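In this view, the complex is presented without one of its protein chains, the others remaining in place.
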């Protein structure tokens, strides 16, 4: 488990903070102090985790880039997530006012904005332009998936724009791209670093305790669940189905279910389940309908993919290279309808897919602060010449995590954990809905 | 245009208000004063509207039913609508505390709850039970469509329960049912009246200036439109499509579009449009996408039904007898995708259907008061022995409207009105999207 | 009751709507059709109301001002009210895009912005500038009270700026000022009209069924009452006191109390009450505290002024000439504290004054539409050369009301009305809290 952070070497420029903010003198962060990855005493660790420790995020006394000559660039990739504008705003404000970096380019439409063939000109980002953008959802730069087929081409563009610090805000695919860009830049000997701010509304990036926008997202999901609950109770044998985000990890569904307790069945990618059979979902659902006459099902988009007979090897992929999931929500709705029709039991199914409504929310106050900090720490890292890393929060401390480590595995719900038990307890569903 | 309200005749019981609330002495309403239907001077009216005037809603000095012997019943029918619980609560509180009617039955699951074959027992409604229900969306009685095949059977049930006042809260189909029940009761000589509170989230009942829940609904729709706007701007050539309620009248879509100005194209049932051709939606949409790179379309569920080649005569009908509309939202999404694929123009379509989320909201403060008043006026009318009517607001005054009149035609947007012009002005779309 | 609207005479310019919006041909409004003031048949009217009728608001086929030569100006006066920005935005959009009036001045800080001594330059209002302002509370022009000492001076300024249409958005004081300006302009023979949009968060202007922002205001007040309720229940013998706006009319307090039912005592300017004595507030409050251990009081700022021994004739006045009310909220809090201390009964008083929080809200969706319409109707009236009027809603129709009539008396709650009874019923308090 390699926690080493790459950097461009020479850090011989005194931070402008030294003179400008004397009250911050004790707040400079040293590279020699690290945060333990595992923090328990008396715990037996696997060898690779023994002694693992992260570099701390924060301002350095000596930095690599001369602010007035530095060109920064920001790109947002992938699907929308609450807080994107907050991160952009924070990076611009920190670059401009704190370090004095005045040239900040906003790359349009994700990595595609670096592809000359697309013809998208970058935006000049200024404090005036970004002043109020955190009040709005989405991203002023717009975003897109893909654009990562020819990374050398993208680096050519960055080089031609004389970019020194590229801030990439995106998920798995984006970070993989960022890792490649950082590698090419190092190989070419460019004076350019790449700093990532991990974006995953699903909260599924490893070594990152929490991703920005996640809290806003599950809080908004609570409202959709409430609606499903009201609809389910509002008709004879009403069944409300809410499909939430969560391709590989069901954290949004789980947290939303925990927060309000209106969900009776939660289905996540981490926990396989049967539909048919004596211990399948349908049998348990029927029991509930017969006794209580209404039910709410919350399903993460990546749940039950095996049921859809999806060929994970040969399946369709989107432009970011993510597997295109079949829609489990629609599938469930149709199957449940069939099931009860066969049982000759009238049910009223109300299907809610609030994904776009959730994704497009402005960040809640907590996420707003979180994004602001992520942006600042990203600028500190970039100015210090560090590269190929993301800013993560771990043990409640902001740290530098190598991109390669962050994307090495996915964070998922552990079905044997107290957390998942709490979710089960909140829904009242059986721990296991697989037939023997 | 017959505005006459039927009643059971003898009104010889002094209202308990006379002694209990002496400060209300001047607030009793007389049947001899009526409100003009049309209120303009110098306007030429069609003969049938000449002199038309509604009876005023409100408490009568002399009433028909002896409170302590009266049995009331409440039923909610059709789809959910914000404010249902507020109306139920208000009827119960007014019956119980103001008139002293202590026996109030809550009929479960719409008219089906009057069908002995279904076996649903009514709930005893008490102030304690309904005290806080207005804080929740939906209806505590639950609702359903249909159940109106054999009205005599339903009246048998009401008779067996000795119901004197039936309060029906529902839309077109429900009101037609209520009209039949009232007729049967009169024919049988029962001491029973039927008072309706018109429920239409679409605000499409005639002679009713505004229906309860409508305001809550279009206010909630604004949030979905905002999401579509954010999503549309968040991707290259993003197109956000929001489908809103409105089977025959596009008031929700129109008001939501007016309130926030993020919609670029609004499609309602009242205004036909073409998709293809030089003046069709697609051509105008393409122009916008090419110039602005994002667009928001707001479509009422009943818009463009001609395009779907629906046979309005032979089409499928749901249990309330309403024509089952094909889903214009999905249809549009697919067609737009096809169109731009053929043009080889990359677009990103985000489709949002917030209907259940909107329907299940609790009433906003204004609707909450409105529902409370509708409930009270319904009780006043019922206690005075009036029947076969709904409580409506007209010229900003609460009035008694015969059910037959209320369901005689539908309220729709006039495409030649200033109102529709305001909507067009807010969206910026052409007044006409039909090809010559 | 004089409903005549003054105008500049010659209306010989065809409205640009004739050619631009042929679909609106039937939507032109004629001066010859009027709306009845009273709309009941069989009602005995006082002679002055007999036959009274308002001119309808709306676009005229022939207008007075030549759009391309017209200079418009907008001013906002008095305290903040939700929707001010919506009205400003609507006036600018209607002038600019619909009529083609390109020169629109925004007067800063109320009438003071017309006083050369203050040195405030007007802002050039453009569609770009006002595009998104309706999302924010307050007014982009800023506001102030007063500035109405020397109206001739203000007209001098308007004349020097060549203003043809002055839109004034404000309350009583502002409208009085507008009336004077209109009079001076007519006397001087200027080609200038004055059109008011009545602003009163208290909803207390006569002949105006509802004022903009009022609904947003009482809806926000509901939240403060909820807080008081929670606080009252959260401590032994907790008493929550909420002071709401309402200098002379208690509509905000009454509507907020109706909407949520958490208030136990409501005090409004229209209904006098005693504090002490066997039928005073304190005795009733004590009874409630002893039996239920918590209570919520909602008091309008103008309630109980007689108790404060205010000398209404000689009292202090603010810059708009409004009498400075002593703070009944603080007074009540202190007096209640004293009362229970003397009774040796521990109570916990929580005092909430949410006025600024309420006033500064952005308009809710309904008010947003309402404001947009008021703004449009104001522009129609102004372009047609009408002057000395306000746009009002009456019988649910938009009408022209002479300023003099609108300010001639104040709209207040009638304590003998069903409306007030509903409020009493919601609170459960006695109809009368005066000692014999």
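Letters A, B and C mark the chains in the order given here, with residues in each chain numbered from 1 onward.
Methods note: a residue touches a chain if its C-beta (ideal position, glycine included) is under 8 Å from a C-beta of that chain, and two chains touch if they have at least 3 such contacts.
Bear in mind the structure is a predicted one, so any value in this text is a computation, not a measurement.
One chain is not displayed; in the complete assembly it touches the shown chains A, C.
Listed residues A:258, A:285 or A:389: the one in touch with the omitted chain is A:258.
Touch with the chain omitted from the figure is made, among C:143, C:164, C:211 or C:305, by C:143.
From the options A:85, A:211, A:361 or A:376, the residue with contact to the chain not on display is A:376. Touching the omitted chain from chain C are residues 80, 109, 112, 136-139, 142-144, 223-224, 226-228, 230-231, 233-236, 238, 240, 348, 350-354, 356-357, 359-361. Annotation for chain A: contacts to the undisplayed chain at residues 21, 23-27, 32-36, 39-43, 53, 56, 58-59, 93, 97-98, 134, 209, 215, 218-219, 222, 255-256, 258-261, 364-366, 368-369, 372-373, 376, 395-397, 415-418, 421-422, 425-426, 431-432.
In this text, only the chains that are shown with their structure count from here on.
The touch graph of these protein chains is an open line. Rounded to whole angstrom units, the spacing between the C-alpha centres of chain B and chain C is 30.
A separation of 42 Å divides the Cα centre of chain A from that of chain B. Between the CA-based centres of chain A and chain C the separation comes to 47 Å, rounded to the whole angstrom.
Multi-chain contact residues, meaning those touching two or more other chains, do not occur anywhere in chain A.
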